[in-house]
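Reviewing the structure listed below.
In this view, the complex is presented without one of its protein chains, the others remaining in place.
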Amino acid sequence: MDHGEETILELDRIVKKYRTKAFLFGARGQEVIALNEISIKVTRGEIFGLVGESGSGKTTAGRLIVRLEQPGEGKIYLDDHDITSLKGKASKAYSRRVQMIFQDPYQSLNPQLSIFDTISEPLIIHKIGNTKAKEDAVWQTMKSIGLSPPHDFAHRYPHQLSGGQRQRVAIARAMVLNPEFVVADEPTSMLDASMSAQIFNILLEMRKKLNVSFLFITHSLAAARYLCDRIAVIYRGNVVEVGPGDEVIENPKHPYTQALIDALPKFRYSGDKKRYQTLIRAERRVPEHAGCPFFSRCKRADPIKCSREKPPLMRLGDSHSVACFYAEPGIKTSSGDNA
Amino acid sequence: MSEESIDKKPLQKFRWISRFHAGWAVFKQSLFGKIGLTLLTFFALMALCSFIPPLVNPMYQPMAGVDPEISTVTGPSMRHWLGTDFMGRDLLSQLLAGARIAFMVGVSAAFMSVFLGTTVGMIAGYMGKFVDTFLMRLADIVMVMPALVVLLMLAALFGQLNIWFIVFFIALFRWPGVSRVIRAQTLSLKHRPFIEAARVAGASHLRIIFRHIMPNVLPLSFLYMTFQVTSAIIIEAALAFLGFGDPRTVSWGMMLQWVWKTGNMFKAPYWLLPPGICISLITLSFYMLGRAMDEVLDPRLRKEWKTG
Partner (left out) sequence: MALLEVENLTIGYQSQKGFLKAVEGVSFSLDKGRSFGFVGESGCGKTTLGMALMRLLPPNGRIEGGRIFFDGKDLLEKTDEEMRKVRWQEIAMIFQAAMNALNPVHRVIDQITEAIHTHTPSHNKDEVYEQVRALFKFVGLPEDRMRDYPHQYSGGMKQRAIIAMALACRPKLIIADEPTTALDVIVQDQILEETKSLQREFGISIIYISHDISIVADICHDIGVMYAGQLVEYGAREEVFDNPVHHYTEALLSSYPTLTGEKSQLMPIPGEAPNLINPPFGCRFSDRCTEARVSCRSNPPVWLEITPTHKVFCHQCGKHCGE
């Protein structure tokens, strides 16, 4: 899988911890591990899906990539350059190549700036071109996103646009610099189905026309299936399964992925029987930070092994990896490997 | 294929005009706003009219125009609509001049204090940590100092104070209140996604503060300016009343001081009441204006309507 395909972005054993506020004087707050040594590789031109529920760490991973926060341990590589601790000019240059689309279209646009100002802002920050060149770039981006005719929208303000239109403005702002890599953090979770569909199609077109790579962060497996070439499932700060989109959904191997698929309401009222049934009814109590993150809910778990050892990502077939000791009989353990 | 480029100026015009119209529509509905604005217009006219009397007749000069025929306190008459003070000076022209001073002092002091307070508040709120702690402790110290007492001490040291000095010092004592509010607003804005989006786009801290945060706190600043005007006018009036105002200016506080000093407080209501009522009314009208502006600037009114 790695031959000939360029890796544009890599997260190498990233750890991110937070300390919640101390409750009493002297007592330290609790430590929360948002990301527990995750590693991801995205190839150029790929749409990579990071699927997880709230609190799984998926948004944190996205924020680390765009450098809104710094990892505690581990490294991030853009095109083989270590960008983990960039400062100053290098950091600014990085923002030309990596951008982000935020989740909430109602909050991610400055209410005091017109649409034109919002989209031209990155051009002004990076001092790209003269006034005319900037205008042309803005018009072109707006047209390619479907905000046509651009003059109609240019002088309007965010509160005059619908949610779907605002999100398109946010996409235009991210794309106006022609970045190589874009983190899309749940870009449709606040939109209706029809507007979401529009956004998905826009992302697909961007990828086709400009060969931009995307990290698509979502809680919806169905959306990931539609949009993504490869999917990684993340649970409580750990990547538990990675593989080609269709493969992970039709043939999930990790009990958490299977539980997710079981839990999704299907369009057709399916019968009450679940296909995989990997969850136990009541959670087991476990000491924090030890063993497999899914141990407390897993039906398949071995009480000794799974509570003590954390399973690494293990390669299953061609480019499909799972972090579970019992994903398949006779599974090979080549630790640290990921597809 | 080139697009006709859109001139930036019309964009700017659009913005202020449409926002003004929207704001005015809301303002119109507020009773407070209408009353406040009416009163203020009245006082503004008064202030403008203060330029008329000296032109008409040097006798109506507020400070020096002494009526050669009258040299004591007299009641309202055809000649002097509000009467004259203890020196025979016309009271009405004094009242009009007082309006001018009130606006001047009020607006200048308010503008300065809000300017200072907003800048400090934004920087403290955005930069956080040491800068924030330092600036806020500074604000605390200033806030705790009794403004009037310090001004009195300065007056005792330097003799009579110039009116602009007074304005400057009022501003110097009043900025902490504004900075606290602006800092709070900045703190809440700091973590909003559109600020993060600016950071991701590569904006420098300075750019974020002035391009993204400032436009969002300015409405609050303007609101506070109206409140600051009231306190500035009252401080000036208090100073003047206590005898520490600028003796070369005629303000309502000054008038009150003269009425009191010359023992006419209960003898000449036509002298005592007008300046007192004016001070109360002008502060009330600025307050009402502020309240109405609050409704205009409240973001709840700007959001579109979800009917679900």
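By letter and in written order, the chains are A and B; residue numbering begins at 1 in each of them.
Simple rule for what comes next: a residue touches a chain if its C-beta (ideal position, glycine included) is under 8 Å from a C-beta of that chain, and two chains touch if they have at least 3 such contacts.
What you see is a predicted model, and the numbers here were worked out from it, not measured in a lab.
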Checklist entry - Which listed residue, A:88, A:265 or A:303, touches the chain dropped from view? => result A:265
Item to check | Omitted-chain contact residue, chosen from A:15, A:128 or A:279 | outcome: A:279
Checklist entry - Any idea which of A:137, A:195 or A:324 touches the chain not displayed? => result A:195
Item to check | Hidden partner chain, residues of subunit A it touches | outcome: 53-54, 162-163, 192-198, 200-201, 219-223, 225-227, 249, 259-269, 279
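Definition applied: only the chains that are shown with their structure count from here on.
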Checklist outcome for this item: subunit B residues touching subunit A in their complex are 2-3, 5-6, 8, 10-11, 14-15, 192-194, 196-204, 207, 211-212, 215-216, 299, 302-304
Next on the checklist: Taking the touch rule as given, give the residues of subunit A at its contact with subunit B in the complex, in rising order.
Outcome noted: 66-68, 91-92, 95-96, 99-100, 102-104, 107-114, 116, 121-122, 125-126, 131-132, 135-136, 139, 150-151, 154-155, 157, 159-160, 170, 173, 177
